[in-house]
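Let me begin by handing over the structure; questions about it come next.
For this depiction, one protein chain was excluded, whereas all remaining protein chains were kept in their positions.
== chain A ==
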Amino acid sequence: MIEIKDVYKKYENSSYPALDHINLTINDGELITVLGTSGCGKTTLIKAINKLHDIDSGEIIIDHKNINDVDGVALRRTIGYVIQQVGLFPHMTIAENIATIPELLKWEKDRINKRVDELLEMIDLPKEYKNRYPRELSGGQQQRVGLVRALAADPHIVLLDEPFGAIDAITREHLQDELIRIHKNGNKIFIFVTHDLNEAFKLGDKVIIMDKGRVEQFDTPDHIKAHPATPFVKKLLGVAYD
């Protein structure tokens, strides 16, 4: 469970806070999407959760522990993190990439190898790909590897920052379906940032709509469509559904 309590963060040179008194609770097993335009704070929010950014005030409590009291590096090894450009390490094979966090956690070799095979199966990638290098894979394949790389140590929480932003529409749909399938198979919290309304509503059990550092609405897609909470949300829906 993630509790975000009155979190505030402002950068010196900006006219509005990046995170303006955010209050939310995310429960185990939920796939939450965070929707908003550039600069609304959605990326800052997830980076605050894994302490890549620190916050000016407020608390973030993960599984009843305030992350302030936890070492950042140790925390990040327990939270999956996927970014838009994927960031697969070009000098490592696919297997070595996937094994990154297990290696950092000093798992035994056998356990790591087994896990890598499991994960390749999860994304339908043949075993020969184990020793290939990222540049030999297509964009969609790279992104899928990026996803399982984040899942390697079986984290309870996975943060995804516009992971499918650079993918073509057809592949993106397949990846979305795959993500839903992978999420259904466990009790993990996925927090998925996107600027695409359709993606947000398709994937999210609940959607956080943000604008200028504030949460405009946080509810299920159906409720949001039926009862938009603010003019901003109304406008957002109007643009998509007219």
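One rule holds for everything that comes next: a contact is a pair of C-beta atoms (placed from the backbone, for glycine too) under 8 Å apart; a residue touches a chain by one contact, two chains touch by 3 or more; residues count from 1.
Here is the rule we go by: contacts and distances are computed from a predicted model.
Participant: Which protein name, taken from UniProt, belongs to the chain you can't see among "Electron transfer flavoprotein subunit beta", "Binding-protein-dependent transport systems inner membrane component", "NADH-quinone oxidoreductase subunit N" or "Multicomponent Na+:H+ antiporter subunit D"?
Facilitator: "Binding-protein-dependent transport systems inner membrane component"
Participant: Any idea which of A:42, A:76 or A:115 touches the chain not displayed?
Facilitator: A:76
Participant: Pick out which of A:86, A:125 or A:157 touches the chain that's been left out of the picture.
Facilitator: A:86
Participant: Take the complete complex as the reference. Which residues in chain A touch the chain that isn't displayed?
Facilitator: On the chain A side, contact with the omitted chain comes from 50, 52, 73-78, 81, 83-91, 100-101, 104, 133, 146, 149-150, 159.
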